[in-house]
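Only a single protein chain was left out; the remaining protein chains are all shown in position.
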Amino acid sequence: MLIFERSRKNRRNPVQAPHAEPAAPGIPQRFRRRSRPLLPEVSELQVVRHYTRLSQQNYAIDTHFYPLGSCTMKYNPRGCNALASLPGFLSRHPLAPEESHGQGVLACLFELQEMLKVVTGMQGVSLTPMAGAQGEFAGMAMIRAYHDSRGDRERDEVLVPDAAHGTNPATAIMCGYKVREIPTDADGDVDIEALRQAVGPRTAGIMLTNPSTLGVFERRIHLIAEIVHEAGGLLYYDGANLNAILGKVRPGDMGFDVMHLNLHKTFATPHGGGGPGAGPVGVGERLLPFLPIPVVGRHEDGKYRWLTEKDLPRSIGRLSAHMGNTGILLRAYVYMRMLGAEGMERIAEFATLNANYLMKRLSESGFEMAYPRRRASHEFILTLKREAKETGANAMDFAKRLLDYGYHAPTTYFPLLVPECFLIEPTETEDKATLDGFVEAMRCIRREAENEPEKLQRAPHTLPVKRLDDVRAARKLDAVWKG
Amino acid sequence: MLIFERSRKNRRNPVQAPHAEPAAPGIPQRFRRRSRPLLPEVSELQVVRHYTRLSQQNYAIDTHFYPLGSCTMKYNPRGCNALASLPGFLSRHPLAPEESHGQGVLACLFELQEMLKVVTGMQGVSLTPMAGAQGEFAGMAMIRAYHDSRGDRERDEVLVPDAAHGTNPATAIMCGYKVREIPTDADGDVDIEALRQAVGPRTAGIMLTNPSTLGVFERRIHLIAEIVHEAGGLLYYDGANLNAILGKVRPGDMGFDVMHLNLHKTFATPHGGGGPGAGPVGVGERLLPFLPIPVVGRHEDGKYRWLTEKDLPRSIGRLSAHMGNTGILLRAYVYMRMLGAEGMERIAEFATLNANYLMKRLSESGFEMAYPRRRASHEFILTLKREAKETGANAMDFAKRLLDYGYHAPTTYFPLLVPECFLIEPTETEDKATLDGFVEAMRCIRREAENEPEKLQRAPHTLPVKRLDDVRAARKLDAVWKG
Amino acid sequence: MPFVPHTEEEIREMLEVIGVQRIEALFSEIPPELRAPSMEGMLPKALNEMEIGRLMRERAAQDGQPLCFVGAGAYEHHVPAAVWEIATRGEFYTAYTPYQAEASQGTLQLLYEYQTMMASLTGMEISNASLYDGASALAEAVLMAVRANRRSKSKRVLIPATVHPVYRKVVRTIVTHQGIEVVEVPYCTACGNVVPDSLAQYSEGDYAALVVPQPNFFGVLEEVDRLTDWAHTNGTLVIGLINPITAAILAPPGEWGETGADIACGEGQPLGIPLSSGGPYFGFLCCRESLVRQMPGRIVGRTVDLDGKAGFTLTLQAREQHIRRSKATSNICTNQGLMTTAATLYLSLLGPEGLERVASACHDNTRRLLEKVVAIEGVEPLFDGEFFHEVVLRVDLPVNRLLERLAGHQLLAGHSLAEDYPELGDAFLLCCTETKTEADLERFATLLRETMSEMRSS
Partner (left out) sequence: MPFVPHTEEEIREMLEVIGVQRIEALFSEIPPELRAPSMEGMLPKALNEMEIGRLMRERAAQDGQPLCFVGAGAYEHHVPAAVWEIATRGEFYTAYTPYQAEASQGTLQLLYEYQTMMASLTGMEISNASLYDGASALAEAVLMAVRANRRSKSKRVLIPATVHPVYRKVVRTIVTHQGIEVVEVPYCTACGNVVPDSLAQYSEGDYAALVVPQPNFFGVLEEVDRLTDWAHTNGTLVIGLINPITAAILAPPGEWGETGADIACGEGQPLGIPLSSGGPYFGFLCCRESLVRQMPGRIVGRTVDLDGKAGFTLTLQAREQHIRRSKATSNICTNQGLMTTAATLYLSLLGPEGLERVASACHDNTRRLLEKVVAIEGVEPLFDGEFFHEVVLRVDLPVNRLLERLAGHQLLAGHSLAEDYPELGDAFLLCCTETKTEADLERFATLLRETMSEMRSS
C-alpha cells in the first residue's frame, strides 16, 4: 500500500507544523500555485509505521551478507554515524564564517585530506566531489585543463578498457572526449599490443581500475604507465577498488596522475540505498593547480580556511554549491581515525583473504572461475555459463534464488565481457562462517538447478514480491502515482 | 541462531575496548574470578546484524496495530525520544549538584509534577516509582503509613475487585495486607452489597481502576467512596486506564485519596519490550506527608531542589537509588507539553470514540460483547465463548490467527471473570481504516473457524515460529544457554 | 583488529584451504617494486570509539551554535525527529542501490513515493530519484535541455544573474566541456529580478534553454509566466529552479505561463536535511513525460511480479551509464538516496497543509524582521520587487566588517553580497525560517542597531 493510499483529506499533523496561517498573505495572486500538491495527509504514527515496515523489505549490510562485487558492501560503523551527527556538526550553516564558526569541522576535513594523500601517494587532494562519478569528472576535467594549459589541444581521446565500469566512458564523454575501448586479454590484463596501437597524439589519457573490475591486479601497470605517458597521455585511477590494496600499493606509486576514491566503499560510509557517497580526488604534482575548489588550507597560525578561486586560479572550478557531502566526509574521517595505519593495512589483507578463500571454496565446489590462474584481489568472477547451458538456469536465476537463501546476490552480468558472471566481493568485515554458509547455499542452488530449474527461474519465492517484470516497467512507464 | 553460536574464541572488537591490559595487576589472586564469563566473542557487524534481524521478529507499535487492552499501546512520539536523549540529559550524573548542574532537568521534573496534579486533581505528586506496580506499592505504603500515623493499626485488609489487575492484590500483599476480593455485577460494576458487607474496621482501603479493566466506567464511584471512607478506609486509584478519562473526570474528584499513573500508557512513553515505564503517585491532602522521596521542590528564589527525608520526615522513604526512571519522565514531559490542555482532553475523546466504534462494528459483525448494555470506555471486552463452543477454536486460537493477519492480538483471558475474552483497546492514535481492517480480519477468522478450525488451532503460520509449547518451557526449564 | 572478525585460528584454516602460508602471499602478483612503504608513522595513531568520540565532540562544540539568519541556498528548518530516526534504520542506511529489486522493495517503493511527491510539488509529470545537489542538478538540467531541444541547433543557454552565483559557477564547470555556452541575462538593480521585456534582445539568438529561478537568489519573485511564455515562443526550453518549500505556496514550474516549464530542478535540502556545513543534500529533477528519455539519474517504475502483484523496480536503465556507458544521459551512479528517504519522510510528516504553514511562517518571519530592521538608521531594503522569505538589505557601513562583528556576538546576520554583486554596494542577503521566534527577531534587531552605532562611533 502506498502512503498516498493511507491519506485522508484534511488530516493534519499539527505537532510538526508551525502555527502560522498557511496563506502567506501579501503574495500577489499571480505568483501563487493553483492546486495543492499531492502530498499524503497522514498521522505521524502512519508515517512511522509505513516506512518502518517498508524498510524491513530491504536487504542491507545490517541484515544480510551482501557480496556485491565492485561495491564493497562492508560494515558501516555506527560510531561514524553517531559522531558525524553531533548537533554541532549538523546545525552548522555552510556559509558560517570559517574562522569564528568553522575551525572544528575544517580541522577534520584538513586532516582527512592529509590522510588521503598518505594512503594514495598523491600530492594533493580535494574532497569536494560528491560520488565516484563526480570524482571521475573532476579528474578528467583536470586532465583536460592540464593539456589545455600546455596548448596541447589535439588530444580528444580517452582510452578505457572494455571491462571498465560504465561511469568511466560516460565521464569521458561528459568531459568532451571520445572513448576508445581497449580489450582485455585472457588473463584479465590489459591487452598491451592493443594499447600500443591505440595510443598516440590524440590520447588525452587512460582510465584504469587496479585491481580491475575483473578482480585481478594489472601486473604490467608500470609498462602501461610508460606507454601512455610516453604518448603524452595521463593516467586516471578509478579508486573504486582501493579496498583491495590499501597500504599495499599506492596509485601514486603505480604511475597514476590523478584518481578518485569512493569513501562509500573503501572508507565504509553507508550506501544509503543509493547514496550519498563521496568521491575525493587526488592528484600528482602536475595536476595540483587544477584541483576542484574548495580545498581546506592551513594558515601559518594553524587556522584553517577554504581555498577558493583566489588561491587556485587555475582550478577546474566548483562542483557543488558548498563542500560536497561534508557529513559523509566526517564519517570517513572518523573511520580512518579508528583504523590508524595498521588497521588500514589490514583492510586489504583480510578483504583479499576472504576473497581468495571464497574463490577457492567455490572453485573446489565445482564452480568455474573466469580467471582461474589468477589470485583474487578483493573480488573475483565466477561464470555460470556451464550451468546456464546445462540446466537452463542462468546467472540471474541463481542470483534471485540466493535471495531466498538469505544472501544478497553478487553483481551479475558485469563486467560485460564474462558471460553469465557473478562478481563476488565479500569484504574484510565478514566472518568465515558467513562465507562457508554462502558456499553451501551456492551448492544447494546448483543442485536445485539440476533437478528443478524452474524453482530458480521463478525465484525469489520468499520475498515480498516474486520476480518482477522489468520489461513492462519500461514499456508502460509508471513512475509517478496518479491516484 | 544464538549470538553465542556466532562466537569464536579470541575474536575481539578492539574499537570498543580501552587500551588497558585486561589483567588489572595488583588485585590479589583470592579476589579474582577463575573462569571467563560466557560472553559472545563477535564482531561489531555480527552484533548489529544479529540484533537488527532479531528486532524484525517483533511486532511493535511502530510496525503493527496493537490493540492490547489495559496496555494502551499508542504512538510513542519520536520527538520524545530524541529530546530526552539530548547529550546534556544523558550524561548528567544523578549525584551532580542540583544547584550548579541540575536546574535544567529539575525544572522539567517540577513542571511535570505540577501538570500531573492538574490532570489528576491530586494535591501532591512524587515521580519516583519506576512502574505502575511500584506506584501501587508506594500508594498502599502511604495508606498504611497514614493509618499507622493515627494509631489505627487494626486495619489489615485491602479490598480488590475480582476484575482487578494482578498487580493490585500482589501489591497489597507486599505491603503486608490481606486481600479481600469484591465481586462484580452483571453490568461490570462493583457489587455494592458485597462491598457493604466487606468493609469494616479491618478495611485499610480499596484498590480500584475506573474505568475498570472490564472497559466500563464505574458509575457509583461516589457511593463506593462514601462506603469505604465511612468505614475508615482509603481509596486507591489504579491509573492504568487514565487514558479513557483524561480531562473528563479526575481521580481526585471521584473521591480517591491516592493513585498512580502509568506514564508508559497514558503519556505515551514506550514499552520497550517490557519496560521501563514510570509510575508517579498522586495524593490528596491527607497523604501529602507520606509521599515517597525524592520530590522536586522550588525555592522562593525559583531554584529547584530535591526534597528528601529532611523535608518530608514522614515519607514512606525511597524506592530507588536515585529519581526513578528520569529519562522516561522527560519523555512524558515532552509529550504533555506537546499536547497542552486541549490535546490532552482529546486523548480521552478519541480513545473512547475508537473503542466504541470498534465495539459497535464487531458487535454488528456478530461478535458477542461481555457488557453489551454498556458504553465502552477506551476499551471493551468481547467474549468468544460461543465460537469456542461451536467451532473448537478458542480465544487463544483467534489471537494467534490474528497475528497472521498482521495484527497484534488483544489481551486474552483477562480479566479472568469473562470466559474466552478479548480485551480490546485501540487507542486514539489509530485511524479508522485500521479499525475497519481489524474488523474485517476478525470476520475472516471467524469464517475460518467455522470451516477449518485447525487452521486457527495451529496458528500462527506466517511468523518466525509456529505455536510454541509453553508447557514444555516450564517443565524442562531452559533459561540459560549451556553451550 | 578493528572491524575484522577473523581469529588466528580461522586465518590459519583459511590459508590452508587457499594453500598458502601467509596472507602476504596473496599479494604475490603485485610487482615488488610497487609495494608501498608502511604507513605507520604517517597516519595518526588508531583511536578507539571512545577516544574519537571525545575528539569529535570537542570539534563539534568548537564551531558554536550561533543564531543563524543566513539562507542563500541552505536553510535551517525544523526537522521532525521521526525523519532521521527512521532514515538511519540500518535497512535504509546500509542498503546499496536497489538493483536487486525483489530484495529492495522498501527503498524502491519509497522512491516511487518520493517521485510522486516531487512531481506534484513541481507540477511536473516525472521525477528522477535524485541528483547530487541543487547546483549540479541545474547543470544536469542544462545538459538535458540541450539534448532535448530538437528545435534549437545552438548549444547556448540563458541563465539570469539572479541565479545563485555558485550555481552558475558549477554549471560552467560541468557543461563547458561539451561545448555549451552560458549566456548571462542581466537583472534590474532596482527591482532585483529579470525584466521580461529585456529578453527581447535574445529573441533572434536560438537558445536551447532559459533558466528561471523562483524565488531568485535575492529572494525576489521573477515574472515566471512572462519569462516562460517568451521562451516557448522562441523555441527555448524552460528550466525552473525552485526552492521546494516555497513551492507549497508559489506556482510550481508546471503551472508557469501557457504551458508550464519543461524541466524543474533545485536543491532538496530544505525538505528535512540538516545544514551540515553544506552536505549531503540532494538535487531534484523533474520534467515533462515527453522528455523522460533525456532524464539523467535513476527512475523507479511500478510494475507487476509473476503473480501479477504490484512491485517496484529501477526502470529506463538504458539511459544510464551502467547499461549505456558512453551513450548514457549522464555519468551519475551513486546519488543521494538516503537524503530522498529523509525528504519523503519529511513531506509525509508535514503534508500539504504543514508544508504551506512552513513556507508561510518563513515569509511572515522575514517580513516581521524586515519591519524591525528598516527602522534602524542606515538600513534599507535594496529591491522593490516582491520577495519570498529572503530579502536583500543595504547598510551604510562596510558590510563584511559589520557581519563579522555580529558573528562575534553569535549572530550570523546574513550573507554578504559584496563579492558576487559588487554593483550592489554594502548589501547582504537575510533569511528567516519558521525556526525563529519573536525574541530571536528582537535580538537580531537589537544587535544590529547596537553594532552599527558602535561601528559608527568607533
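Per-chain residue numbering starts at 1, and chain names A, B and C are given in the order in which the chains are listed.
In this text, a residue touches a chain if its C-beta (ideal position, glycine included) is under 8 Å from a C-beta of that chain, and two chains touch if they have at least 3 such contacts.
Since we're looking at a predicted model, the values are computed, not measured.
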Contact set (omitted chain vs shown chains) is A, B, C
The listed residue (C:85, C:289 or C:450) that touches the chain absent from the view is C:85
Across the whole complex, the chain not displayed is touched by subunit A residues 8-12, 14-19, 42-46, 48, 52, 77-79, 81-83, 87
Hidden partner sits against subunit C at residues 48-50, 53-54, 78, 80-81, 85, 88-89, 434-435, 437
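Definition applied: only the chains that are shown with their structure count from here on.
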Maximum distance between Cα centroids and subunit A occurs for chain B
Counting contacting C-beta pairs, the top-scoring chain pair is A-C
Between subunit A and subunit B, the Cα-mean centres are separated in Å by 48
Whole-angstrom distance, CA centroid of subunit B to CA centroid of subunit C, is 46
Each of the following residues of subunit B touches two or more other chains, namely 8, 11, 15, 43-46, 48, 52, 77-79, 87
Shared-interface residues of subunit C (touching two or more other chains) are 1-6, 10, 48-49, 57, 80, 82, 86, 90-91
